[in-house]
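What follows is an incomplete set of chains from the complex, kept in their original frame.
All chains are identified by letter, namely A and B, in their written order; residue positions are counted from 1 within each chain.
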Amino acid sequence: MIVLLKENYKEEQLENLRAWLKSMSVDVKMSKGSHQTILGLVGDTSQVDSELILALDFVEDVKRVQEPYKKANRKFHPEDTVIDVNGVKVGGGNFSIIAGPCSVESEQQLCTIAESVKKSGATMLRGGAFKPRTSPYAFQGMRGEGIKLLLKAKELTGLPIVTEIMDLSQLDLFDDVDVIQVGARNMQNFELLKALGKTDKPILLKRGLSATIQEWLMSAEYIMSGGNDKIILCERGIRTFETATRNTLDLSAVPVIKSLSHLPVIVDPSHATGFSRYVRPMAVAAAAVGADGLIIEVHNDPPHALCDGAQSLTPKDFDELVKDVMDIRKVVAK
Amino acid sequence: MIVLLKENYKEEQLENLRAWLKSMSVDVKMSKGSHQTILGLVGDTSQVDSELILALDFVEDVKRVQEPYKKANRKFHPEDTVIDVNGVKVGGGNFSIIAGPCSVESEQQLCTIAESVKKSGATMLRGGAFKPRTSPYAFQGMRGEGIKLLLKAKELTGLPIVTEIMDLSQLDLFDDVDVIQVGARNMQNFELLKALGKTDKPILLKRGLSATIQEWLMSAEYIMSGGNDKIILCERGIRTFETATRNTLDLSAVPVIKSLSHLPVIVDPSHATGFSRYVRPMAVAAAAVGADGLIIEVHNDPPHALCDGAQSLTPKDFDELVKDVMDIRKVVAK
């Protein structure tokens, strides 16, 4: 961390700052220019709150030069993290395809889709039991019953299941769930993150709608600081001014994460674009850019069905998507 | 809601849609142009999921023309809501000034500030007991102990207290708290909103960092749909590309909310700007634009204190701010 002092600072003020920093085992190196005095803070500055220093009236500016996360930082863990989900490996060159319906609606719906996506090549099954909906009047999910159906589909197909938790009071219901998903709106639900840090479940941590990559990694750090290292990051689009897609899928986040962190990162093109016709091209691009996997919405398709989301693929579309993605993977993995 | 059909739709498809809508008591008015067929959906469309209709392959586009919120909508409740917080009225021409420290740190700190801000004209006391922090290594607040100190300061000064809840498991601790604050990061923590809807506590609902005004009102609707109408909205800045301020305070949200809803709306210039030097001008502007109040961070100021936030005012700054704001209020309230 670097601190710039104003020209007219007083020695006494500097001494107070230095003493406070020393109490946190942070040393100060000073560099006096003709107009500007610069302090270099040496040591573990992750616990120093830069805003507190910025508040001092003799301080001009504060610049952080170290990432504020440690456990998620590739500098300290150069090797890719590989997570074992009931035998399915995520990260480190393995490519995961998680597929399934937006919401769990019935045993028949879920099992039909599960068998279909497995046949096409999916490695895990997703399905929403608890559904975050912007309107209190919209369907809120089958909740506990939905999880039971997911477990049935798991028994049937052998696919590990991924489903979203919305509140830590639901945690007991997730005992047999393989991967617990934290949705975009909960990325900074810090109490939930802390509770998940004390489990040993793999966590699928979605990026918040307006979260920077650093904030996202800090949320991973919350879970990791509790002792749980099994984090799968998931890029799902950020909020911008563009309205032609629901969100803007930030594929550059994949190489950025690869450079900053050792954690696996997958991509959700369904929620990001909001339109089924854009899911295939963005899935293929995600495979090309080096993502560790995809999470894709697939619906079953009885005639006249009205309840399929605009962003879901048919099983046939999904089957073709997997083929295209695998062709790209062959090139990328070379 | 308006639905545009593609040119080549089939009568059978239209009939299925019409039947489904009828099952929700929504009527369809048809308008056939030479190139385009337009359906006008008449009735209570708040339960119709527009994305489901958009997914139909014979549908070109869907436009919502009614707001999706009802209880928060000024159309159905033309009168301003006035909330009684232990005798202090919020909304309907009353101007609230909520002040206090960012975090509760000690009894002495809190009581000193409480007495000082009361003297300057604050109508409620704020102070963080549970602190949402982006880093797991930063101070997480005094938690339950902090709430006890707030209650002491309330006893001392008579000021109603406002403090933030971070998870619904903490709800029992808020029995004697006067206003429960829902932070920006929890604006779409729907399980928490539902639980708060079943209490009869006034709720201070902060706008999410990248929440549209409509989403914010939908979050109010979540609480109201549970039976609790006592919502105070709080604009606290949105995330944009600008970096000179921490967030961009969207003061136009105040007249927009006034036009769309009957709920009171206050402004938080401290968190929005992130710099104490911008708090006064933005507070004065908030009073001028017609906000129902302010929430301001104030710290006490022992010599050499290092732990005051960059965004907090001194008691003296706050005293001057209140005077300026009151002068503006006199003009605006005319």
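In this section, contacts are C-beta pairs under 8 Å (C-beta built on N, C-alpha and C of every residue); 3 or more make two chains touch, one makes a residue touch a chain.
Note that the coordinates shown come from a computational prediction; the quantities given were computed from them, not determined experimentally.
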Number of identical chains in the full complex (with 2 shown in place) equals 4
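One rule holds in what follows: only the chains that are shown with their structure count from here on.
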Rounded to the nearest Å, the gap separating the Cα centres of subunit A and subunit B is 26
Counting only contacts in the complex, subunit B reaches subunit A at residues 13, 16-17, 20, 46-47, 49, 51-56, 68, 132-140, 166-170, 185-186, 188-192, 194, 209-210, 215, 218, 221-222, 225-226, 239, 274, 276, 304, 306-312
